[in-house]
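Take this structure first; my questions come after.
Note that this complex is displayed minus one protein chain, with the remaining chains in position.
Chain IDs A, B, C and D follow the sequence of writing; residue 1 opens each chain.
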Amino acid sequence: MTAQIPSAPLVMEARGLVKRYGQVTAMDGADFELRPGEILAVIGDNGAGKSSLIKALSGAVVPDEGQIFLDGKLVHFRSPIDARKEGIETVYQDLAVAPAMTIAENLFLGREILRPDPFSRFFRVLDKKKMHDEAVRHMQGLQFAIKSMSQPVETLSGGQRQGVAVARSAAFARHVVIMDEPTAALGVREGNMVLDLIRKVRDSGLPVILISHNMPHVFEIADRIHVHRQGKRAAVLNPKNISMADTVAVMTGALSPEALSADMLA
Amino acid sequence: MTAQIPSAPLVMEARGLVKRYGQVTAMDGADFELRPGEILAVIGDNGAGKSSLIKALSGAVVPDEGQIFLDGKLVHFRSPIDARKEGIETVYQDLAVAPAMTIAENLFLGREILRPDPFSRFFRVLDKKKMHDEAVRHMQGLQFAIKSMSQPVETLSGGQRQGVAVARSAAFARHVVIMDEPTAALGVREGNMVLDLIRKVRDSGLPVILISHNMPHVFEIADRIHVHRQGKRAAVLNPKNISMADTVAVMTGALSPEALSADMLA
Amino acid sequence: QSSQPVIGLITKTDTNPFFVKMKEGAQKEATRLGAKLLTAAGKTDGDNAGQVAAIENMVAAGAKTIMITASDSKAIVPAIAKARAAGVMVIALDTPTEPASAVDALFATDNYNAGLLIGQWAKKAMGNKKAVIAAMDYNPGQPVGVLRHNGFLAGFGVKGITPTMLTQVDTSVVCSQNSFGDQAKGQTAMENCLQKNPDINLVYTINEPAAAGAYQALKAAGKEKDVLIVSVDGGCAGVRNVEAGVIGATSQQYPLKMAAMGVTAGVNYAKTGKKVSGYTDTGVNLITNKPVSGVKSQDGKYGLANCWGQ
Amino acid sequence: MTSPPISEKGRMGFRAPSLTTLGPLIALLLACIFFATQSDRFLTSQTLSLVLSQISFVAVIAIGQTLVILTAGIDLSCGFIMALGSIVMTKFAVDYGVPPFLAILCGLAVTTAIGALNGLLITRLRLPPFIATLGMLGIVQAITLIYSNSQTVSGLPNTLNFLGSTFKILGTPFTYGAVLMLLLFGVAWFFLTRTAPGRHVYAVGNNPEAARLSGIPTTKLLISVYAIAGLLYGIAALILVGRVGAGDPNAGQTENLESITAVVLGGTSLFGGRGNVLGTLLGAVIVGVFRVGLTLAGVNSIYQVLVTGILIILAVATDQFSRRKA
Partner (left out) sequence: MTSPPISEKGRMGFRAPSLTTLGPLIALLLACIFFATQSDRFLTSQTLSLVLSQISFVAVIAIGQTLVILTAGIDLSCGFIMALGSIVMTKFAVDYGVPPFLAILCGLAVTTAIGALNGLLITRLRLPPFIATLGMLGIVQAITLIYSNSQTVSGLPNTLNFLGSTFKILGTPFTYGAVLMLLLFGVAWFFLTRTAPGRHVYAVGNNPEAARLSGIPTTKLLISVYAIAGLLYGIAALILVGRVGAGDPNAGQTENLESITAVVLGGTSLFGGRGNVLGTLLGAVIVGVFRVGLTLAGVNSIYQVLVTGILIILAVATDQFSRRKA
């Protein structure tokens, strides 16, 4: 195990997470540590259990075993609502958007902007104009060429849809941002925009968990790299002191983490 | 226009394709040329109209205007069945799998293996065992760590699902293979497997159209690069003579194709 | 054209042959007298709201006389009152309203009486054999079913029967099932009753399709000879079943007559402004080929000559 | 054949969503023109009043049904819940001498509770809505008939009849029940399009997983939807009582099919998440216009069934054509 005791308190920590689906064990005693204000990349083969891990961290899946700590306190997320209440925002790999609803509605789903008057607060009347304007603002940050915020999401191209999910998480996080392959469907320009956005989030003080298969992106942006292999954490690497080739070797199992020098670990 | 008259006859050619969705013009007079035995990369911003273009080429969308030629003959694809009959196989960006059905069934959907006896041929009885074995063979080529071919696709991870779609297209193509971001959700190892597969397909003599946002992949494998911009072809580049940075500049519009030297074009 | 009297006929449903015949009778009479007939029906038996809407629509269409077989004899009353207030003469057919005074006139047979007759006949026909009775009833809540069922029991000599409530006082009724007034469902109900108690020897059925279904079940069990079936309606198919020995006795009613009388009254009202009033019993006759003493009956020939059908 | 838009599950390839109520409106207009040629009594304010008051209770049920269907559910028990509601209200007032207003509240409470029970079965026991409400259909029907002893409750105090009474606009009487129905459509439209919970109803039907992941309390929302639907069935019961002037234990037999028909005619998808409650109003009006129009045209009742079937198909076909052109 390469888990180390960091000096700063951990923002999120998980110990021994297990999740089984019938025959398949998606997580097999996974550990996890997230430090304050860092960008932690999570990498691993397809089916390694990365999405399962972050689903457990965001309350979308309740693990069969193991514990999750937030700021050192044991938490039990029974649903995504619990995690959201703690200010944890997530971009899921399968995007979790309502295709028939508009971009603006999807951005604000579950936390709509209400009109301020008492009647509206009581009946939870939407401030459509404000939602529209805010949506324009958030999406402009990403410079996607989207015509109208009142377009249903199902009319968007694959990358544009991903942009909506990313903008949503960045706009509302107060504690931790989790992104499961946010740049997978993005073009070069749009992918860079998202990297910029992630940096901006980090600079505002929030830690970011970034799952990605794009090694150049990972090395460009990550402070530490969590390598996931066969349902558990194989190592945590320091991108400043290890090459991309070695990282990939660890990830695929060609290189054993024990063979790495101490400064390569993080 | 940078379209050139190639010496070898074109396998696929499109002229002036237009497709409008209400207000949005997804294709705005797009041209397209595919040469025999080449790997043609199609790149472009999100929403540039790449998927719309290949949907027109594969019969999934009927363009409002324009013509498509296959081996120099004008064709009118009214449905994907027409294109399939011509031996054109496609991996769609949104994968087009039936999630409740098994991997083996999805691989053979629409061209199941039947038992050879006359009764079975008449009633189109499946050869389940052969389908299973063939599925194992095809998927092994990609080395995805999938336990069972009789697992429903909905239980697979994002990347594993993409593997199923890729394996399907490679297994059945006889004329042209079209892949819309086949490596988007794939890990490093799996992504390289797919690149190998694409090379193998090319080496067997079939031309491949590859849509990708992954520039290293594109430069690693493409013979020519079709740059799509705002619904039409902006340029066709020769990856041997142009840098990745210039390519991205052309793609994003920072560099005008006219400013390129002739050897950069293809 | 506008002087042509418009007469409306609202039946419970369109599916029951009883009402189909009623409509035919009305149409024939209307054609003969040069009146225009409007027809409407509830979607199912018990569809009071549909009948209320039909009354309104017929008033809007200019009907001056409306004949109705009420699905719900109480709930229809306010709608009838509104129509009458608009100057429409309303005649209840087959089923009386509650109160009966809610309509101008009633042309009907007494369903309770129809049940009574077959009950009395069955009592005599059974002699001193101990009756083990199965009842093939109608949808719970439909008054016709209750009236016939209770009439039958009263006629059979069971004490304490009231006309309005489905009474389960008599233990000799070993099985009481909903036949939906339908042949296939009556057959199913009878099969299950036989499985419950194979000693059943008397079957009361709400109508003749149910009786045919019950007979089919008995025949399959090889019991058709030992079991007596009684029914109500007197349709041609039913009377033929009486002739064939399938049904022991049936109470015959006269829907064609009711409808024809209604149309005549309607045309009269349009011409002279004179309404009909009161209760006209169009009569019930017990049809059987095995008459018993003390119960007045007609034979199958009479039944066929007066049946409502081809 | 044009291609369907980029679609999750591509469902729209077979049933395009109605985002407008234009299609049903065209169908309605065509039907009106047709009936106007058949009877000179058709194009009168009287007909309008008749249609509105005849559809009033089914239309109110259909509002509840719209909410349920938007969540990708279905409610087969709606009609019998209404019947039970009508019996509770009237029996409490007439037989037990409860003050009419209180009796109405009791009726509404019962129907709301049964609706909530539907929601509980669907969310907590995870029953498919079809099964949960089918089971409830039998239970509620039996309770209604047993409780009422299959007897109509009449002799109602005026308060209970109120919604059946009329007021005149330009000489034509309209019922208060019809007005209440129109009002409820307005409220439902406002709720569904202008409030957060209303949008959540769409989200849950469109992609329940996304709704859950977005932090929408889907279980609570679904239970509320079925409970509100129950409340609406109770209001429908009150309108029915006012219209008929009695509590009717045999009501409600056809209302499930009729209400679903109104919803689907109005362009709401049975797969949830797509639709419009004003379309439902149009759907209900179309059916009502068919009924009045065919009677005015003097069509024999059995042929009315035939023609209504044809007209329903034509109405939606018109809708599809108008959409394909757009």
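Following the convention adopted for this analysis, a contact is a pair of C-beta atoms (placed from the backbone, for glycine too) under 8 Å apart; a residue touches a chain by one contact, two chains touch by 3 or more.
Predicted model only: the values in this text are computed from it and were never measured.
Although one chain is not drawn, the whole complex shows that of D:M82, D:C106 or D:L145 it is D:L145 that touches it.
Although one chain is not drawn, the whole complex shows that of B:E13, B:D31, B:D45 or B:E105 it is B:E105 that touches it.
In the complete complex, the hidden chain is touched by one of D:A93, D:I122 or D:L238, namely D:I122.
Looking at C:G50, C:G151 or C:G213, the residue that reaches the missing chain in the full complex is C:G213. Residues of chain D that touch the chain left out of the display are 4, 7-11, 13-16, 72, 74, 76, 121-122, 125-128, 130-132, 134-143, 145-146, 207-210, 212, 218, 257, 260-261, 264-265, 269-271, 302-303, 305-306, 308-313, 316-317, 320.
By the touch rule set out above, chain B reaches the unshown chain at residues 60, 79-81, 84, 90, 92, 95-101, 105, 109-112, 114, 123-126, 128, 154-157. For chain C, the residues touching the absent chain in the complete assembly are 14-17, 20, 137, 140, 168, 175-178, 180, 182-184, 187-189, 191-193, 195-196, 209, 212-213, 216, 220, 237, 309-310.
Everything that follows uses one rule, which is that only the chains that are shown with their structure count from here on.
For the pair chain A and chain C, the distance between C-alpha centroids works out to 72 Å.
Residues of chain D found to touch two or more other chains are 5-6. Counting partner chains per residue, chain A shows two or more touched chains at residues 155-157.
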